[in-house]
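Partial view: only certain chains, each at its native spot in the assembly.
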Amino acid sequence: MARVVVDVMPKQEILDPQGQAVANALPRLGFDGVTSVRQGKRFELEVDDSVDDAALAKIAETLLANTVIEDWTVRRVES
Amino acid sequence: MTTTEHLADTVEHAAATPDTAQPFRELGLKDDEYARIREILGRRPTDAELAMYSVMWSEHCSYKSSKVHLKYFGETTTDEMREHMLAGIGENAGVVDIGDGWAVTFKVESHNHPSYVEPYQGAATGVGGIVRDILAMGARPLAVMDPLRFGPADAPDTRRVLPGIVAGVGGYGNCLGLPNIGGEVVFDATYAGNPLVNALCVGAMRVEDLHLAHASGTGNKIILFGARTGLDGIGGVSVLASETFSGDESAGKRKKLPSVQVGDPFTEKVLIECCLELFQSGIVVGIQDLGGAGLSCATAELASAGDGGMHVDLDLVPLRAEGMTPAEVLSSESQERMCAVVEPSNVDAFMEVCAKWDVIATVIGEVTDGERLVIDWHGQTVVDVPPRTVAHEGPVYHRPIERPADQDALIANTPDALARPSTSDELRETILKMIASPNLCSRGWVTEQYDRYVRGNTVLAQPNDTGVLRIDEETGRGIALATDCNGRYCKLDPYVGAKLALAEAYRNVAVSGAAPLAVTNCLNFGSPEDPAVMWQFEQAVRGLADGCVELGLPVTGGNVSFYNQTGSTAILPTPVVGVLGVIDDVRRRLPSGIGAEAGETLLLLGETRDEFGGSEWAHVVHGHLGGQPPAVDLAREKLLGEVLAAGSRDGMLSAAHDLSEGGLAQALVESCLHGETGARVVLPSGADPFVMLFSESAGRVLVAVPRSEELRFTDMCTVRGLPWTKIGVVDPDAAALDIQDVASIGLDELRTAWSGTLPALFD
Amino acid sequence: MKIGVITFPGTLDDVDAARAARYAEAEAVPLWHADHDLRGVDAVIVPGGFSYGDYLRCGAIAKFAPVMTEVIDAAKRGMPVLGICNGFQILCEAGLLPGALLRNAGLHFVCRDQWLRVENAGTAWTTRYEPDAEILVPLKSGEGRYVADQSTVDELEAEGRVVFRYVGNNPNGSRNDIAGVTDARGRVVGLMPHPEHAIDALTGPTDDGLGMFLSVLDAVVKA
């Protein structure tokens, strides 16, 4: 068994209104000094040992991310 | 996990250890209630039984403070009023026969407290819960409505609460594919810290498909289906999870869990389709929804409505969390679950339908020939109770009632001395200020977040007074629904205020051209332990029931929500009333926008008196609340309804808009803006323009009449004794609302004032 | 003439799409997501809703349904396919149409009557409209912001493959006010607004949407 984290973030050139909304709200709430915010998704998977890195990449690329608009990274973490 | 933690408190163990101290007070039970449970069982309850009794005997589930008053609805309902009623109070939801072989079921319920804690999920699961109630009747849910109340529009906490609640109502309802056909958004300081989220669902079925849930037939299987059971919504019962009951979160025990439930509308949508297919194939004896109190409630209610007992094996319940105790499994309020009673020979077919929809379904028990509800866990009995004592024979209280000491002072503080606008400039300014005020401005910011089109049967929705749905695509038969309540009127006089709420909802249904048929309600009040609140409650129930008798409509169901208060300050008494009407052909429905034909005549039906007690004008301009609410005359409302129905049926009317908060000025502005047309208005000579424009006298409607029908319609009014006043004409070329000698205001200026308020506050 | 209407778990506007097909006097044939079968239909509508809850990304899971394999094959052979709202999202995810649909710029679900301009009256679903006709149909979506990379957008514009454009105001921040696009052959069309909710002024703002369902009749007869 292993724990895997897949991070999926909007591509740089894609407008991210959610991140923007957070960035705009911060000064109103009295938090200064945050110059940019981007919001993406984090997936935590538990996988058994039959799942190799190639399979994980496939899962990220075909299902968890839409590569037209998003970038992804996969990493195994100790659990 | 150690084995000791799995050792449940069995019936046998409970009988052997009568002196074990139990945390009944933490679970909200009073000493005498606990004593009664011991008496019923002849021993102390097990942890699981205590959990069951404590949730089922809570105010929310048992109606212990309201029962003695709600009886009045039944006592005052005559056979004649019951004529169209197929199921009433006591069932999951009321059902009425609307003709052409259709039965319609509707109900409104509160989800106030969860929506304050977590606005999005609280509101979302409120919608989910009421939809399952409708589904359990065998009906396809068709639409939702959401009467909402918030603190002051500009209060910081309202900025937290309102957007979340609106997004939650929309997020869940939109994803279920249920059009939102109406609701309310009302702001008042008393709702700060205690917003009201009432959710209404309406559904329809063929009359012969009506299903009332009960567990009968020895050997029939009990099937739990839908989502897995987790630790959500356990609330007070979670103290049972800790051995020490100390609530100490650091002791390595499970943390005291938030009683927040997270909704999964997708699972519910699939559950709806699955249930409807199960009903359709005739393979269920009955289906019960799981709502508040979860499995405790569903099993106890099914068993006590049937003619036998029930045996359940808790180990079979599919769980989402590890190490749950029997008490937790029984009281979990995990959403999107249903419970079915199925004959053994149909179990395979049942499972097949569930598999088609990817719905998890598990036989968890069966109907027995005993009289008891017995629940086993790990091979031992943890619950053995007479189900009626859990579901129906809870405590009943006659709470002290006392008219508030300051009620007289409140009434004596009339609005008569408040400074009134008199010059035309002042009147113009008052119109613009009023239409931009939070309670009168456009609700577009809210309603734009709700799908009103899905399923293609929505004939009227926002911004009209009523939601109208087509039920039968062949015949065009449909229904109309409106909810209303003015809490300020109810504060001044809860008896009259409840009648006024009924009158307004009735009138709103009538302006669509539909005939009112049945009533539901959601009674939102402060603490029942406060005698002043109980007085308001008793008065409101009497007012509503007496009003229903006068109108000849049955109350088919409802919901009570107490303890709506912040500290010792209760909310305005808020008995939200929902009226359902029927329209034989939705093509003749009346919209509120004028201008379908150029040159329509504008008539004001009803009488205008100098009535400003509890009015929006007194509130907005003077922050004043006092005096008497407007007089209510239900015979007049009935006449008005008949005239509107006749006018719609015979093509004499092209639009109608009810007058309520904000009076005639508000109705004129809305009718012009909805119809995107101007109008020229001449107020009756000799009348006080301020009173004409802003009084909130009940029993009034603004109608647009095609010129060719004017005489026929006014003759009908005169013959029937309904006062009418010609007040103007539709003027599509003007692009302004022109009120002679008062003001001419361009439509653009009106629209800017009316529609800018909520976006400015909440975007 | 048979128009197939797909139902996924979570599909909502399938009843409406079927009704629209009937209003156009076609036979509406229900298609189930789990079947590898198009039941002999001449055209397919992928309707709106929240397939699989749309929790991951709108349309991301639905594109893998067995019926979609058949739809993709049929589209390659030239069968007219219309994706509405969630259906548009699914067609983009499945690669039948370029681009993607993201959360509305205003971050709210938006339900309103929306003016559109018909920019391409030559697709299988738009021949009944005059070029540049303006139509009023409901829009109801939370993730309707059309995006594609610059070269894709340029290509769509150059080839006239933007079929519908928002007029008056852009409700969701779509690139170039794009409301709907088509594939290179003009047979597959996707749009966010809901023509199937504008087939009768009783239940919609207009009957302006009916033209799409009538157009496909011509397209099939001609093909």
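Per-chain numbering from 1; labels A, B and C assigned in written order.
Just so we're on the same page, contacts are C-beta pairs under 8 Å (C-beta built on N, C-alpha and C of every residue); 3 or more make two chains touch, one makes a residue touch a chain.
All figures in this text were calculated on a predicted structure; none of them were measured in a lab.
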item: Protein chain stoichiometry for the whole structure, using the labels that appear; value: A x2, B x1, C x1
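In this section, only the chains that are shown with their structure count from here on.
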item: Selected interface, A-C versus B-C, where C-beta contact pairs are more numerous; value: B-C
item: Whole-Å gap between the CA centroids of subunit A and subunit B; value: 40
item: Distance between chain centroids, defined by C-alpha means - subunit B, subunit C (Å); value: 36
item: Averaged-CA centre spacing for the pair subunit C and subunit A, given as whole angstrom; value: 29
item: Multi-partner residues of subunit C (at least 2 other chains); value: 106
item: Shared interface positions of subunit A, touching two or more other chains; value: none
item: Residue ranges of subunit C touching subunit B (in the complex, touch as defined); value: 9-10, 12-13, 15-16, 19, 49-50, 52-55, 106, 108-112, 138, 140, 142, 194, 196-197, 202-204
item: Footprint of subunit C on subunit B - complex, ascending; value: 167, 170-171, 174-177, 264-267, 269-270, 357-358, 447-459, 470, 586-587, 763
item: Interface residues, subunit A side, partner subunit C - complex; value: 10, 13-15, 17-18, 21, 63-64, 66, 68-69
